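Only one protein chain is missing from this complex, and each of the others stays in its spot.
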Amino acid sequence: MEYWVILISAVFVNNIVLSQFLGICPFLGVSGKVSTSVGMSGAVLFVMTIATTVTYLLHQYLLLPLGLDYLRTITFILVIAALVQMVEIVLKKVSPPLYQALGVFLPLITTNCAVLGVAILALGLVDASLLKAVFFAFSSSLGFALALILFASIREYLELANLPEGMKGVPINLLVAGILSLAFLGFAGLV
Amino acid sequence: MTVKKKASSLFNMVFALFAITLIAGISLGYVNELTLEPKARARLERKVNALKNVLPAFTNSPVDEAVRLSWEGAPDSLEFYPAMQDSTLVGVAVTGGSEKGYNGTVRLLVGFNPDGSIRNIAVLEQKETPGLGTKMKGEAFLKQFREKDPATFDLRVRKDGGQVDALAGATISTRAFAEAVQQAYEVYRSQMEGRPNQTRKP
Amino acid sequence: MGHSSTDQQVYIHQGVVSEISGTTIKVTLDADVHCESCRAKALCGVAESGGKEVEITAAGGPYRLHEPVEVILRKDLGQQAVFWAYLLPFLLMLATLLTTSLFLEEWAAGAASLFILIPYYFLVSRFGNYFKKTFRISLLKPD
Amino acid sequence: MKQTPGPKENFLKGIIKENPVFVMLLGMCPTLGVTSSAYNGLGMGVATLFVLLMSNVVVSLIKTQIPAKVRIPAFIVVIASFVTIVEMVLEAFIPFLYEQLGIFIPLIVVNCLILGRAEAFASKNNLPASVIDALGMGIGFTLALTVLGATREVLGNGSLFGFRFVPEDANTFILFILPPGAFIALSYLAIAFNRLTRKVA
Amino acid sequence: MDSILNSVILLTLLGVVAGLVLYVVSKKFHVHENPLIAQVEELLPGANCAGCGSPGCRSFAEKLVGSEDISDLFCPVGGNEVMKWVSEALGKEVAEKDPTVAVVRCQGSCEVRPKTSEYQGPRSCAISALIYSGETDCQYGCLGDGDCVAACSFDAMYMDEATGLPVVITDKCTSCGMCVTACPRDIIEMRPKNKRDLKVYVGCLNEEKGGLAKKACSVACIGCSKCIDACPKDAITIENNLAYIDPEYCTLCRKCVPVCPTHSIIETNFPPRKVKVAPAPDTAGSVTVKPQSDA
Amino acid sequence: MESQPIIVSASPHVHSDRTSKRLMYDVVIALIPAFLVSVYVFGIPALITTTTAVVSCLLFEYLIQKYLMKTETTLGDGSALITGILLAFNLPAGLPVWMVIAGSLVAIGIAKWSFGGLGFNVFNPALVGRVFLLISFPVQMTLWPMAAEGVGPNVDAVAGATTLGILKEGLQFGETMSTLAPRIPSGMDMLLGFTSGSLGEMSALALLAGGGYLLARRVISWHIPVVVLATMALMTGIFWAVDPEHYANPLIHLLSGGAILGAFYMATDLVTSPVTRKGMVVFAIGIGVLTVVIRLFGSYPEGISFAILIMNAFVPLINRYFKPRRFGSRIKAKIV
Partner (left out) sequence: MLKTFPKGGIHPPENKLTSGQPIRRMGIPKTVYVPIAQHIGIPAEIIVERKDKVTIGQVIARSGGYVSSNIHAPVAGTVTKLDMIVDTSGYKKQCIVIRTDEKDPANAEVPEWPLKSEITLSPEEILQRISDYGIVGLGGATFPAHVKLHIKKDQHLDCLIVNGVECEPYLTADHRLMLEKTDEILVGIRILMHALGVGRAIIGIENNKRDAIERFRERCPKGSGIQIAALQVKYPQGGEKQLVRALLGREVPKNGLPLDVGVVVHNVGTIFAIYQAVQHNRPLMERVVTVTGKHLQAPSNFWARIGTPIADLLEAVGGVPEATRKIVSGGPMMGKALKSTDVPVTKGTSGILVIGEEEASRGEPRNCIRCGECVSVCPMGLEPHLLMNLTEKGMYSHASNEDILTCIECGSCSYVCPSHRPLLDYIRFGKSVVKGLTPKTA
């Protein structure tokens, strides 16, 4: 698979949120402000990349040779959980002011199923390599960012709408996601 | 509501985790041992089922005797599965593919009778539009290929001058399908040329 | 809720004073306002470290323990922090991976790209003063 | 002021008042991702129910032995183990479902529902209560997924649990078995559920 | 067997490493969440009405826990009962407040107060008050666009379509005071709510001299001071041609009510009088109301 | 003066005579020529489809307002009428009636009223309805009917596939523009409407006439339609210049499919397009680029519906970043 195919596919055609259904919780839950979602996208970009790098190596050079690929799920989740915490510790250690600024700005960097999902999906790429896996993680987080930022802006906008009582909150968010996903079907066949 | 917990000393923590992972490791390893065989069987079955679908009854293990070959114009390797009944070749299953489906790849497994006519076709992979292109899996469509010899049956859509009846509204998928069959047929021909007598030593 | 300032250029977060020692006070930040409405907040996030804290050298008025306060940060600083904390290391990793994979084995290249973060964070810690000056957070008592 | 709920309430709350899908919105990814048919929804629901039940049992049994600070990683290990077991069993014995659910089986690990119940309930309650809680929540989850799957399958494919009740060449709303249909169907089902439960209450 | 061993080794290794990492995390990220806050929040009614002055129940809980002296903090919705719980939970003194209820101090229905102009624009008291004194000639009375009703989050008010005035449903009113803030005319007052919800108050705010006031509205207080004379407890004062009954001194004897020449004094929920003096218009203050969707 | 009290209201006390209702009916008027052409070309089926869409849209609007929203009904404002007409214009003439009704339900119920009705919807209702149908019923939605007997000089060209369909299919299977040329209708036919396609997109000329009317009445500004078409022309022009054998020329692209219908009537929907001129230009460039990308490289022969829907989603962002410049925000005091 070529790199541009991976990119177009992960961002538009098979957007991880809108068509793969990964990371729906933060998508629906934390995307109320555009500036926050931009920041959050940056964080997800890093977390996904580093997580995919580590898990890919772990899988390729430890699990597979040892015949332990059935431990994929449990090892991945442990590694990702610990990794995210490590990043936080390191940040806090090396630069408290930076860490604090992030704390004010970004409510949370969730390790959600998107990170685990992307790590697992990256293993299944056609003629996978580390570089491709990382590039896939990068593209996926771009897709996540696109969906998140679009969605945040629409939600800000809908705050001013006279939504019907029952539609408020989750239903309208799901509906917007649905129509967005419908529109993204137009990208079918680009890759 | 308050439950007495162990204190969070370093030792306690590490020990608790050690114990839990130990148990987890043992049990997972054990379950893996238990399911190793069924898993392999299930994987094999999926292939064999497809093969059974397109081939007559056989006694050998076509999967083990499969030939993989690379083919011009095919991105992945193609597979060639001979089916034998008591060392008589009773049929051959060949994979064939086309990139020209409505949404990309269409991959088929085509079963040939020893005389070169098509016995049956199974769809291995396709991403066509549900309700349109996906109808290629339907009996109504597949029926037209049975017992047709590609040597005489023009594997092109009628619109393009061939003999294949296109799916309604899915000419493109049909073309890709036909192309895949054609490819499988060519692989079949090329492989069979190397086997002049249609039998094989046991 | 989130905003109460008239200046769009700042980011405001609610929190509670959780520790006071001399002139530095610690504020535990409330979960994001949007999480607030989410019923699953308590259950969310596998590796969430719970409440976040910021430490502020306080100016202006005595603060009491558990007092609700507003923490204020300039918005562009937030984006800047994301850049230093996540984007730059990401780019660094990517660059290292790309260059080293030209002449190293895959696993080595991967490891290199991970290890590059060590000197990076070391550098960041060296520049502590710069960050300290840049990322100034202020406190406000909501009335 | 507040009385402790009995086992019946405990069980029912998972199905109605705190339905993990329609009310709590937990585990949205599998909810949306696998429900293109009632069968898949049911399968995913049962798999989740199993993991939830088992991990609630284990967590409630070992709760006193776990220091507070390694609670989460310990729970993760427990949950991930059961997920792996489910994964292996499905692959071995129900390969069709295994293929359909795909990546969402390992993702059961991060389904907030499971960790949430372990953390919020099982780690504080005794075994029977935890079992009931898990059953309630799990069944609530399963029901919701099945209903969503059924809705999508009926609208999108004109069938229910694979039984097609419209003629072969009838037109159905294919959209509902595609990704957008998942969002849209869940959106309106959530409204319907909330209306219904409010009316009942 | 090999596989089991491998898996055990790998997993335990990972487990221990993760355990160590998380141990360090827990050391570094110790959270000082005071459990009291959550506990107090549980006690509060959770209406998030802001009647206490804090934006929501949670921040009120934080305030309660954080402040040393909480005697001037009060949750009007929960009332004394909740404050008592809070007091028990925190071991701090709380103030006890007599329950109050909102009353509408204007009786200027369409019949008694003729419209002299027609307002066109958004139906909001605050907005029309920015433009002029209102559709009638009384610039003190109710504007009738229902900002108070909109502000009430307990459905305790509605607009009476016949009179064009808001009505408080006393049983539902939690005394949160949002309507008082919403009204640009200060029409609404919080008055004590006794057991049977008996009230006596002046239903007018018109500060103009008698004649002018009366011209604008036939039930306006004209400041004639007859009620002062009738009141045995000196509970009534007149300022700017307007009488006010101080609830602290008023004993609800109702002597002032019949003497008012314009019927501007309102009594509610009293048993019928033996001698029927011209009945006060049963507009505002009545509690027997037909439930009605608000305007 | 005695009889009626004097009116008091805030300034201003005068009002321009443009009303939103009139804007809407101007759009309806502008669509009449195209409608007449389609009735001429397709006959009764066009009439049935359009009537069904309009009636069902109005009906759903009425029912939803009356029974679900429980508000006053505002059928007269013309917006549901336009949605109905434009939905029909995006469907093949003679689509089964129940599908048309389903599309109307999606347009009015899901895309419009779930968001709170006129003015609050983020996505173009008619297009949501159309795309919903396209995805759900691809066969019927791409079954282009033949023209009525004896219509036009070139009956052959009216049968079967659309121009874009012919292009997509042909080029994908190794044909070139020169071998395809005989099957592509002439520019004149496309202008007049003797090709095949959705009900309302037939005649470029009729659509342009209506568009001109809208521009003249200042219902729409030129920014969106002109920039959409210019972007499309530029992009297809580049590809065509590089490889004329594998890419159709810009004229074919502009005159075929829904380019003009989309650019003039759907991308300009006031509710779902940006408010500032700058924003409109960005929005329109986005539509042009996406349309061409989908047409040339995607699965679908025509991409403008998707392009508009995707750009609809960008409108809040565009409105946020392309605000009018505040007076006095950039101080350029030049005191002598």
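Order of writing sets the labels: A, B, C, D, E and F. Residues in every chain begin at 1.
Operating definition for what follows: a contact is a pair of C-beta atoms (placed from the backbone, for glycine too) under 8 Å apart; a residue touches a chain by one contact, two chains touch by 3 or more.
Please read all numbers here as calculations on a predicted model, not as lab measurements.
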Which of E:S117, E:N194 or E:T237 contacts the chain that the document leaves out: E:S117
Sole contact to the chain not displayed, among F:T73, F:Q172 or F:T276: F:T276
Interface residues of chain F (partner: the chain not displayed): 1, 4, 6-16, 18-20, 22-23, 74, 77, 79, 117-120, 270-271, 273-277, 323-336
Hidden partner chain, residues of chain E it touches: 116-117, 120-122, 124, 126-127, 130-133, 139, 147, 150-151, 178, 181-182, 184, 208
Touch residues of chain A, complete complex, unshown partner: 159-160
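Just so it is clear, only the chains that are shown with their structure count from here on.
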Chain pair, most C-beta pairs within the contact cut-off: A-C
Most distant chain from chain B, judged by the mean position of its C-alpha atoms: E
Euclidean distance of C-alpha centroids - chain A vs chain E, Å: 47
Where chain E and chain F are represented by their mean Cα positions, the distance between them in whole Å: 52
Where chain D touches two or more other chains at once, by residue number: 25-26, 69-70, 72-73, 76-77, 80-81, 84, 88, 110, 112, 171-172, 174-175, 178, 180, 184
Interface hub residues of chain C, defined as touching at least two other chains: 38, 40, 44-47, 49, 53
Residue numbers on chain B that touch chain E, as the complex places them: 8, 10, 13-14, 16-18, 20-22, 24-26, 28-30, 32-33
Of all residues in chain F, those that touch chain D in their complex: 96, 99, 102, 110, 132, 135-140
Contact set on chain F toward chain A in their complex: 68-69, 110-111, 113-117, 120, 122-123, 128, 131-132, 135, 290, 293-294, 297-300, 303, 305-307, 309-310, 312-317, 319-320
